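Note that one protein chain is taken out, while the other chains of the complex remain in position.
Now for subunit A:
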């Protein structure tokens, strides 16, 4: 079975995000970019499936600017077998919307004959949480989202999902799209020998046009703004004063 893992290049989670002065979005020029952390978890899970003999090949795919090649190289250094870069934008500020990404991924899945797609549950830049679900609809495949545990049992995937108030275990028919949550695994870091090996692994470059997909935006970003700065706290001597203060502010 081939496992396809879409990976997105996003602003590094350690970077203090700044909104562009015209409010059109987040400033990404000269900012450290990394693989979306949920996608790292998906790559890790795919590699584990291969190590366990469940998967034969792990293919990483990234859709976006040319620089996403670095993100793919990270996936290869972690242990993916090969990578496909679909160049769909020239400007780092141009985000490809979930539907366009899902349409391209659907084509790649068909072309590769993949049997499982492992994706991050969402990208930490725009938190859309949509690509996996859209892909499942486009392909007519089963979907299991927010996975915190995954087992492949014959024709089925048994997935534990993190839901409000606890865990839910579901069984879906393969082929399937599984979107992964934070607690599924702890991704490995690329060892130096694997970094050197990754250099020689194949990385194909395609364009959105090669798949006949129009990636022009359908959504309009009206405004992006910084979160309000936190107000200074106040230390109260006892519970009574706390309750009184909360009442005074109309919170309780």
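Please note the rule applied: a contact is a pair of C-beta atoms (placed from the backbone, for glycine too) under 8 Å apart; a residue touches a chain by one contact, two chains touch by 3 or more; residues count from 1.
Quick note on the criterion: contacts and distances are computed from a predicted model.
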UniProt names the one chain left off this complex as which of "Acyl-CoA dehydrogenase", "DNA repair protein RecO", "ABC transporter ATP-binding protein" or "Phosphate transport system permease protein"? "Acyl-CoA dehydrogenase"
Of A:193, A:212, A:227 or A:250, which sits in contact with the chain we cannot see? A:193
Just one of A:77, A:139 or A:180 touches the chain that is missing; which is it? A:77
Listed in rising order, the subunit A residues that touch the chain left out are 34, 69-70, 73-74, 77, 189-196, 198-199
